[in-house]
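One protein chain omitted, others in place.
Up next, chain A:
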Amino acid sequence: MKEYNLEEHSIVKITDEVEISSTDLQVYYGNDHAIFDASLEFPKNQITSLIGASGSGKSTYLRCLNRMNEKIARVDGKIMYQGTDINASGVNVYEVRKQIGMVFQRPNPFAKSIRENIQFALKSNGIHDKHVLEERLESSLKEAALWDEVKDELDKSALELSGGQQQRLCIARSVAMRPQILLLDEPASALDPISTSKIEDTLDELKSHYTIIIVTHNMSQATRISNYTAFFHLGHIVEYDKTKNIFMNPSMPATSDYISGAFG
């Protein structure tokens, strides 16, 4: 692999309203330093892509943002969200995760009915009003563009849905919690092109209400859907800018090599 100077980076300060930001974030798996000095600002109600080679730390970084690295890795540094450092030790991680939802690479619906998939976490949070539950069920399935396909069989097992439908169900399940931020880790990588484009359309719709941060290996996907893009390399954020700048006019050699496929 080509050597790049990892001390050099080009990270823009965004001009839009910031929803969440990390400052000097370090992540350690035991003694392995996996993320170095990650400082990024994410714009509210826009889509940000995280790109980079396998093992560059995209998932690791993403998981910090809603404290999913708890018990797996040590995370030092600040993550500011709504005026508080949610990486601080006293913070209620369950509350953080309710506000910052996450969708994973492999669809992971609960082994329950479609209805229960959406409503289980709501009930766990004390919402028992039938009307509210049904309204959330319908609205979140609509937001995830799944409603028309499943509205007649809501009591069917989620496991009987196709992979693409399951993934949209997982998005709906997160959305039903009415979070502020959605984190998605390669949500479409296990799906066919049609399901993928449905998910992309869904995300495009969702961004008017949610701040979306998505890890993707698919560069054209990043170009199509995201406003900002961060390029990760060996645990360092090498470049962060508006998506069109990253892809049309990258300022770091590592970035331009990566997007032109001349990497390594």
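By definition in this document, a contact is a pair of C-beta atoms (placed from the backbone, for glycine too) under 8 Å apart; a residue touches a chain by one contact, two chains touch by 3 or more; residues count from 1.
Here, contacts and distances are computed from a predicted model.
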item: Per UniProt record, name of the chain withheld from view ["Cytochrome C", "Phosphate transport system permease protein PstA", "Cell division protein FtsX" or "Succinate dehydrogenase / fumarate reductase iron-sulfur subunit"]; value: "Phosphate transport system permease protein PstA"
item: Option touching the unshown chain, where A:M102, A:L203 or A:I259 are the choices; value: A:M102
item: Selected from A:L25, A:I86, A:V150 or A:C170 as touching the chain missing from the view; value: A:C170
item: Residues in chain A touching the chain absent from view; value: 66, 68, 94-98, 101-104, 106, 108-113, 116, 120-121, 124-125, 155-160, 170, 173-174, 177
